[in-house]
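Every protein chain except one is present and positioned as in the full complex.
What follows is chain A.
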Amino acid sequence: MTANDADPVLELEQLRVAFGREEVVRGVSLAIAPGECVAIVGESGSGKSVTARSLLGMAGEGARVEAQTLRLAGRDLRGATEREWRGVRGGQAGLVLQDALVALDPLRPIGREIGDALRIHDRMPRAERRARTLEVLADVGMPDPATAVRRRSGELSGGLRQRALIASALALDPPLLIADEPTTALDATVQARVLELLAEVRGRGTAVLLISHDLAVVARLADRVLVMREGRVIEQGTVDEVLRAPREPYTRALIAAVPAEVPRGAPLSRPADSDANATAAQTPTAADRAASREGSPGSTPLLALDGVVKTFPVRGGGRFTAVDDVSLDVHRGETVGLVGESGSGKTTLARLALALTAPDRGAVTLDGEPWSALDEHARRPRRPRIGAIYQDALSSFDPLWSVGRILADAAGGAPGKGAGTGHPSRAATARRVAELLDRVGLAGAVAGREPLTLSGGQRQRVAIARALAAAPELLVCDEPVSALDVTIQAQILDLLDELQRERGLAMLFISHDLGVVRHMADRVAVMQAGRIVESGPAERVFAAPGHPYTARLVADAPRLVH
C-alpha cells in the first residue's frame, strides 16, 4: 500500500465475499486517505460493486463477508451488528448510486430524502435540519435550494437530481463517500460537471471510493486505480502508472477497448491473454476505405432526409419540435455518425429514417425514391432494405421466442411453413439461421436459447444477426453499445465495422458517446435541440469543431489522457 501522512479513512485487507459456494470477492485490500480518491475499475461481474457495498455492511442477502482488517474512520467493523452498521451508513460513509431518478424515492421531495439522513442519525430540531439540508444542497451546487427541496427527483434534470443524490449522501459530512457509477446515466457535459463536483468534495478532505467501468471517468477523478477481474485486484497503482503503462494484459485490453483515440477501422478488441499485434495487418488503409465507398458527392445517396420537421403535441397546448429542419444524406458504404445529448432529437431522427413515424414537413427518400411519403402498404415490401439495432436488445425481442425463431422470422422463413408456399423450407431456414449466428460470432447452439438466458453482448449480437437477416443495404444503429461493458462494446463495434466493410453497408450510427462515434463514423452530424448544428468529416469536426456546441461536447467528452 502507498504510504500516506494522514491516517487512512478506510483500511481494508483481504476482503472475501461469498454467496453460497460462489466467491465473488477474493481477497481485496485497499486503503484510502482523507482527500484521496481511489477508483476500482472492472467490468460487470468483477466484484467491484459488492466490494463497495461490503464497506457498508450491505453486500447482499446471504452474503458471507470476511476480512483481515476492515476499519472505517478508526473503527473495526468486522462482525458489526446490523444496528452498528446503521450507525456507520450515512454517518461514516455515504453512498451515491447511478441514476438519481430511481436512486431517490420518486414519490418524495428531495428535501425529505436529504433530511432523512439527519433525522436518523441525530435528533436535530426540524428547523436546524432544514437549514442543514439547504446548506448541503448549496454545497453541491444546486441552484435555488429553497425551491429545490420541494421537488421530487423526477422533476429535476439528470444533472441536478444527481447533485441532490450526492447531497443526500453528504448530509452528515461522512469521512468516506462511495460513488458507484455516479455518472454513468449522464450526458458527457453533465457528467463533466458532476465529476468536478466530486473532485471538489475530495478537495474538502473527504475520501472518495469511485466504482466505475469507465476508464475515462477514472482518469479524470482518481488518484489511484485498482483493476478488478473475477473478484481479484489484478493491477493497481497511480492513475498514470495504470493507464499509461499497464502491466497486465487484461488492463491493456481494457484500455485498448476505449474507442476515443483509436483511428477509424482499427480493431478495438483483442484477446485479453495474448499480445497479438497480428490484427494490425487487417487494418484497412484510408485508400482501401475510399475505394470501397462508391458514395461520393454527386451520386444518389441511399438515404436522404430533406428539410425534415417533426413535432409532438405537449399537454396543455403547443407543440414540441423534436426534429427541426434537418437535412442529412447517407451514402452506400459510409457510416454517418449522429451525436448529441439526450433530448436532442437523435432517436426521433432514427425513427424518421426507419419510417416508423412520418415527418410533419420535408421528406425522406430511399435510393432516390419516396420513402416517408409512401403509405405503409407500399413501403412494407421495401422495409428489408433498412435494418435497425437498438440499445436495449432484450426488450426488442419477444421473450417467449427462441433465438432461432427470432432469426427465422426476420429471414422471412416462418417455421412450420414448408416448401411450395413461397417460403424457404425448414432445412433452408435452419441453414440460414446457423449462417447468421456464425457471422456474428455466436455458436449454433444459441439458436435454441431464449434471449433472457443470454448475456448483454450475446443479445446485441443476436440483434445484429436479426438486422442482417433480411440482407439490408442500410443499418440504423441507435445507441447500439451504450448498455455494454467496454470490452464487449469493443467486440460489437469491431463486428459492425467488419460487416460494413464486407457487405458495403451504409450506416446511420447514433450515440451520445463521442469516442464511439469518432471511432465508427466517416462523417458526423452534431445535433442540438432538434437541429444539426454542424456536420462534416469525422476527423475534421472532432479535431477542429466549428460550432461552440460541438466544441463544448468535445471538451467535456471523457478521455484517457488529458
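By our rule, a contact is a pair of C-beta atoms (placed from the backbone, for glycine too) under 8 Å apart; a residue touches a chain by one contact, two chains touch by 3 or more; residues count from 1.
Please note the rule applied: contacts and distances are computed from a predicted model.
Undergrad: Which name from "Dihydroorotase", "ABC transporter permease", "Phosphodiesterase" or "Glucose/arabinose dehydrogenase" does UniProt give the chain that's left off?
TA: "ABC transporter permease"
Undergrad: Would you mind spotting which of A:D105, A:D240 or A:D438 touches the chain that isn't drawn?
TA: A:D105
Undergrad: For the chain left out of this view, which of A:A117, A:A350, A:M527 or A:V554 touches it?
TA: A:A117
Undergrad: Touching the left-out chain: which of A:R151, A:R426 or A:R552?
TA: Checking each option in A:R151, A:R426 or A:R552, the one touching the absent chain turns out to be A:R151.
Undergrad: One chain is left out of this view; which of A:L12, A:V25, A:V41 or A:L95 touches it in the full complex?
TA: A:L95
Undergrad: Which of A:T51, A:T133 or A:S168 touches the chain that is not shown?
TA: Hidden-chain contact among the options goes to A:S168.
Undergrad: Considering the entire assembly, which residues of chain A contact the chain that has been omitted?
TA: Residues of chain A in contact with the hidden chain: 56, 58, 86-91, 93-95, 97-99, 102-108, 113, 116-117, 120-121, 142-144, 147-148, 150-152, 154-157, 160, 165, 168-169, 171, 314-316.
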